[in-house]
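Only one protein chain is missing; all other protein chains are in place.
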Amino acid sequence: MKLAKVIGNVVSTIKTTSHQNKKLMVVISIDSSGKEIGDAMIAIDHFQAGIGDIVLILEEGGSARDIIGDPKGAFDAVIAGIVD
Amino acid sequence: MKLAKVIGNVVSTIKTTSHQNKKLMVVISIDSSGKEIGDAMIAIDHFQAGIGDIVLILEEGGSARDIIGDPKGAFDAVIAGIVD
Amino acid sequence: MKLAKVIGNVVSTIKTTSHQNKKLMVVISIDSSGKEIGDAMIAIDHFQAGIGDIVLILEEGGSARDIIGDPKGAFDAVIAGIVD
Amino acid sequence: MKLAKVIGNVVSTIKTTSHQNKKLMVVISIDSSGKEIGDAMIAIDHFQAGIGDIVLILEEGGSARDIIGDPKGAFDAVIAGIVD
Partner (left out) sequence: MKLAKVIGNVVSTIKTTSHQNKKLMVVISIDSSGKEIGDAMIAIDHFQAGIGDIVLILEEGGSARDIIGDPKGAFDAVIAGIVD
């Protein structure tokens, strides 16, 4: 997983069925001091993360489907937790 | 997923069976301000995305097969939605 | 796998079910001379690795689920061993 | 997928069973203007691609096994088509 900060969200009307009613958050990787590193990516959110939250991003399809609870959904990155 | 912009398409006569009648779009990652980042890649399109559209690129085989609706197809990246 | 050094841990109260009672360690890749390279990542620990330990990081979901012993868990990176 | 140019091939006598009688091509990613980008990689060829051909490289195990037609083979990158 990667540490990341939530910096926004994405609205998409034309999207795949398994993304209906899912929140798509824009997150950016951070290092352990909180500095932004790398490029932004889009992760599905299941934990009501808000902008500014530090989150754990899990990038693996099977894991994402487990967290979202949709064994056939189309997910490659998911928010797996919110860091205290 | 990644935010990306559609910049072209690819024509390939000699191709694998599951790519017959599929649109192969050239996309390039962008950051949240719209600036192009990283290298171009080829994604299968299922949503009639056009050149200039901002799209969500999903890079995971199982997810791509779900979106395309071909459980045995050969896909590693797919357009999962068009950003409003 | 990658060689990495354990540099910390992460505490997350809001997290996915399969991460309950798991240790989330912050690790950073090192080269064979011990120099830190690349960015920090978060790996699940199953071997009681401590800060400063040199570990093997395995980044593949199926393998991580095998090591943790949870065939449906949500894992993308795991500590697979501690280097002598 | 990635656009790539075929720049050579690799001969390996000691190799895994599923690579017997397969062609291993050295390819290098290119951008849409044909400029080489990134590092060379090795892809299995199923379409008789020749040196100088522009090809589509698919990097996903399940997809590669589908294209090669060997559901248990050991493949991570495959030539999925030849660009016109």
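When the chains are written out, they are named A, B, C and D in that same order, and each has its own residue count from 1.
The rule is simple: a contact is a pair of C-beta atoms (placed from the backbone, for glycine too) under 8 Å apart; a residue touches a chain by one contact, two chains touch by 3 or more.
If you're wondering where the values come from, they're calculated on a predicted model, not measured in any experiment.
For chain D, the list of residues touching the undisplayed chain reads 7-8, 10-16, 18-19, 24, 26, 39-43, 60-62, 65, 72-77. For chain C, the residues in touch with the chain missing from this view are 1-3, 29, 31-32, 37-38, 46-47, 56, 58-64, 66-67, 78, 80-84.
Simple rule for what comes next: only the chains that are shown with their structure count from here on.
Where the sister copies chain A and chain B meet, the same residue numbers recur on both sides for under half of the interface positions.
Overlaying chain B on chain C by C-alpha atoms takes a rotation of 145 degrees, rounded in steps of 5. Within chain A, residues 60-62 each touch two or more of the remaining chains.
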